[in-house]
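For reference, the structure I am asking about is given below.
Every protein chain but one is kept in place in this view of the complex.
Order of writing sets the chain letters: A and B. Residues in each chain are counted from 1.
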Amino acid sequence: MTVVASVGRSLLGLEGISRPALEHLLARAAEWKRAMGDGTLKPVLGGRFVANMFFEDSTRTRSSFEMAAKLLGAEVLNWTARGSSTSKGETFLDTVRNVSALGVAALVVRHTASGCAQLAAQAVDVPVVNAGDGTHEHPSQGLLDAFTLLERWGRLDGRTVVICGDVLHSRVARSNLHALRTLGARVVLCAPPTLMPAGFDALCETRHALDEVLEDADAVMLLRVQLERMAEAFFPSAGEYARRFGLTAARAARMKPDAVVMHPGPINRGVELAPEVADGPRSLVLQQVANGIPVRMAVLERACA
Amino acid sequence: MTVVASVGRSLLGLEGISRPALEHLLARAAEWKRAMGDGTLKPVLGGRFVANMFFEDSTRTRSSFEMAAKLLGAEVLNWTARGSSTSKGETFLDTVRNVSALGVAALVVRHTASGCAQLAAQAVDVPVVNAGDGTHEHPSQGLLDAFTLLERWGRLDGRTVVICGDVLHSRVARSNLHALRTLGARVVLCAPPTLMPAGFDALCETRHALDEVLEDADAVMLLRVQLERMAEAFFPSAGEYARRFGLTAARAARMKPDAVVMHPGPINRGVELAPEVADGPRSLVLQQVANGIPVRMAVLERACA
Partner (left out) sequence: MTVVASVGRSLLGLEGISRPALEHLLARAAEWKRAMGDGTLKPVLGGRFVANMFFEDSTRTRSSFEMAAKLLGAEVLNWTARGSSTSKGETFLDTVRNVSALGVAALVVRHTASGCAQLAAQAVDVPVVNAGDGTHEHPSQGLLDAFTLLERWGRLDGRTVVICGDVLHSRVARSNLHALRTLGARVVLCAPPTLMPAGFDALCETRHALDEVLEDADAVMLLRVQLERMAEAFFPSAGEYARRFGLTAARAARMKPDAVVMHPGPINRGVELAPEVADGPRSLVLQQVANGIPVRMAVLERACA
């Protein structure tokens, strides 16, 4: 599959975006965060509409884009697959074209199918922001994770980030892999063999147990275990998974003193991440959520500029 | 059934509305479209609330009313049957009275039952805009279709508009029939005998195959085939329907050189409308969507004035 990082001002993925382009976007996010803090926000998208088109369930991403858009002065049209004409059999592209024809300034699209954001971007004149497409990319998540680590460390060069869990099905892992490596970090993917994409060991370092790489990590990013995968026999049980790949309190105690823990949410507490670690001093989970707002402001500003 | 076109400033249907009244409303829509284009919108409904009450699924109509209201400066309360007290057994009229008692300036109501908008208008002091009631009327759709044709042709007198498909169950057909004829067009209804309302052949011209009237048409408006009707034996199969009533590329090629194609959406591509015609140069489908905004601004302005 050829991946196009952006069609015009769309943001479809982070693969192939240059380091200066990423750094520019993240610097702009930092300015928005400052403006939120000191009350100097400007309604640069005043009078414009952003359509939030979520064909898949979401709490934080949808609300985060909504707040980001409104803080920029835009109005938001919330559209979900439930309660819409999708239930009458309208195609994805017809729905996207229709919402676009309403005159919105940008479409934020989440869908279960990989590549949907790109399909949408090719079908309409309006910029499309990928809010997660199947197992492909979730670029605003990758950006906010990079932002959160940069805020902590200043720069990513020389840092080791371990991304641990169901890498095979994770758009979060893919977007982070691209962004963090482009920004200079060493990324190590850690997953059961059945949940590691074929060929990824040629692309970057891979491991099959968290213990093999735990003490190297400056950050461990846990991925959500989709418990429904168990039925598909990708892994035998939640308990077995947690024993090899879960970040327990005992494992967290063996991490470097300053190392941090991240999770894109929603968390399965006690499976991939122990409650005391999720709520403990290493955890950046809620900072990630908070940083989503200024990062998405930068993304929407770029899309609608 | 006696039909009341409006109770006060409500818009319940287009039947019985005079030509000057329609022309006045459409002229106002044209002014709003101009104001959107040159950035001279005024928040005439600032500080007021419009309630979008959709008891039936919708994408474009709900979003279109929401954008129209917000462009006029109003706030919008989105209310859907899912997630509401309807699931606790509250009656339609109690729900309508309650939302009205919140102090909204207008109710936009869609419901599966014909006559619901009128029932609502009689139950509350607030103006009601019918956003589609069962198989009765969908007046804002009729207005935006008339607006789109007027924008194209200047006037409708002497023009032939063919409305083709499931006329029996189509509120879009009814509203267009009333509006287009009042504005001077010749309207021809084309449907299988099982899907043509009894008595309509006394009311206007009717046909039972698209080929009988295709070459006369200045516009062909296709109606959405509700595929669930097949189970009710209104027509034998989607393929059979398409052969007699579908606008295929071959048929589109036989239309007058300047003739146009319309569809209220959502489209069943390949059933009532071939994809290459839907996306081709004759198609006004996306203009219809775009024109929905200024038309609904005029409707809401009239309701709340």
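The rule is short, and it goes like this: contacts are C-beta pairs under 8 Å (C-beta built on N, C-alpha and C of every residue); 3 or more make two chains touch, one makes a residue touch a chain.
What you are looking at is a predicted structure, and each value in this text was computed from that prediction instead of being measured.
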item	value
Chain not shown: contacting residue from A:M67, A:L93, A:A123 or A:A209	A:M67
Which of B:P20, B:G39 or B:G89 contacts the chain that the document leaves out	B:G89
Residue among A:W32, A:F54 or A:F92 touching the omitted chain	A:F54
Positions on chain B contacted by the hidden chain, ascending	47, 49, 51, 75, 77-79, 82-91, 94-95, 97-99, 101-103
Interface with the undisplayed chain - residues on chain A	36, 39, 41, 54, 57-60, 63-64, 66-67, 70, 78, 80, 82, 224, 227, 265-269, 286-287, 289-290, 292-293
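One rule holds in what follows: only the chains that are shown with their structure count from here on.
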item	value
Inter-centroid spacing, chain B versus chain A (mean Cα positions, whole Å)	40
